[in-house]
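Here the complex is missing a single protein chain, while all its other protein chains stay put.
Up next, chain A:
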Amino acid sequence: MRWHQAVPQLSHPWVSLQSKNAPHSQGEYDVYSTFQSHEPEFDYLKSLEIEEKINKIKWLPQQNAAHSLLSTNDKTIKLWKVTERDKRPEGYNLKDEEGKLKDLSTVTSLQVPVLKPMDLMVEVSPRRIFANGHTYHINSISVNSDCETYMSADDLRINLWHLAVTDRSFNIVDIKPANMEDLTEVITASEFHPHHCNLFVYSSSKGSLRLCDMRAAALCDKHSKLFEEPEDPSSRSFFSEIISSVSDVKFSHSGRYMLTRDYLTVKVWDLNMEARPIETYQVHDYLRSKLCSLYENDCIFDKFECAWNGSDSVIMTGAYNNFFRMFDRNSKRDVTLEASRESSKPRAVLKPRRVCVGSKRRRDDISVDSLDFTKKILHTAWHPAENIIAIAATNNLYIFQDKVNSDMH
């Protein structure tokens, strides 16, 4: 696959939707719509400011002409409806062009109003605000396949909401210990199964995954399945637990597998096998010898997301230095690409990058010591049906497209 770069656009605490501004100009992207999803709030009881920073965005399955999405900050989830208007009616009988009522004596004939094209207008309106459901910081939201419910997870609890009901939610997972001193593990991510609306998974800071069945009990504290890989004694260090903390979990489109991201690897798990993952890919193993420095500067706590392509044959995740990685599960080949203005021009093909660790160094290689750890690609997304990916790099959003193979292979 050869990846081309679209024009990078700006992204910030606002939710920014992107689209092509003209169908014939390939690879040119403009901002489609921008709106402020959350405002800073003040919790008077705790004397705390709640940041407006958005943690997660999830699209709902489209059920009519409008699009809907959920966005969340640390405490409040909002449902937004996005509608387009590109036509407007003209030729009213009783109103003039400005909307003022006409003097009836001037109306001498009847006309049928017609729809005329107009400049595209995108309207975004808040439809629901789901507040006061979480004591701790929300880290994930996931829409259920029933299209009626969704769940939100914070560090210790997971709540189930109905999309139409804002004043009530059901707590389905609670791992808060009776004595907070006994707290050793927190929830890091969660997701509903893509087909079975009763199943969901959540990951923990200790690297375990728990698959839960909502039919089994109202409070899903007992997992149906526990996925955990035993620690490798030869690579044990003080940082073993931190690097095993799962930062993201995603079901495959087929529903058969799960993808997890921890600090150094991405792993594919088969739902039928709890003992260990079926595939493990090294994202940036050259960092294994630098864990102490990364602990010192807190980079070891960075949370990277991961993504499947539409056919579940390729997985993708971000790394440092604006690099992102793709792993082909069938050919076992992997590639490192870079998202930056300097290295790509519009419609340019992205060149594979390489990080060298030893003395053997090719011309365009980057040495481990030159990596920029402030340039992190934490958020990546893959179009569910096409070979188009979105990469978030600090203040920029890149959209890349595979020109050679626009369909899934």
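Rule of thumb we're sticking to: a contact is a pair of C-beta atoms (placed from the backbone, for glycine too) under 8 Å apart; a residue touches a chain by one contact, two chains touch by 3 or more; residues count from 1.
Heads up, the rule we're going with is that contacts and distances are computed from a predicted model.
Peer 1: Would you mind picking the UniProt name of the chain not drawn here, from "Golgin subfamily A member 7/ERF4 domain-containing protein", "Translation initiation factor eIF2B subunit gamma", "SERTA domain-containing protein 1" or "Proteasome subunit beta"?
Peer 2: The missing chain's protein name, per its UniProt entry, is "SERTA domain-containing protein 1".
Peer 1: Which residue, A:97, A:181 or A:232, contacts the hidden chain when the whole complex is considered?
Peer 2: Considering the complete complex, A:181 is the one touching the chain left out.
Peer 1: Would you mind spotting which of A:241, A:274, A:334 or A:386 touches the chain that isn't drawn?
Peer 2: A:241
Peer 1: Determine and list the chain A residues touching the chain excluded from the picture.
Peer 2: Chain A touches the missing chain through residues 43-48, 132-137, 155-156, 169, 171, 176, 179-186, 188, 205, 236-239, 241-242, 245, 289-293, 295-296, 298, 301, 357-359, 368-369.
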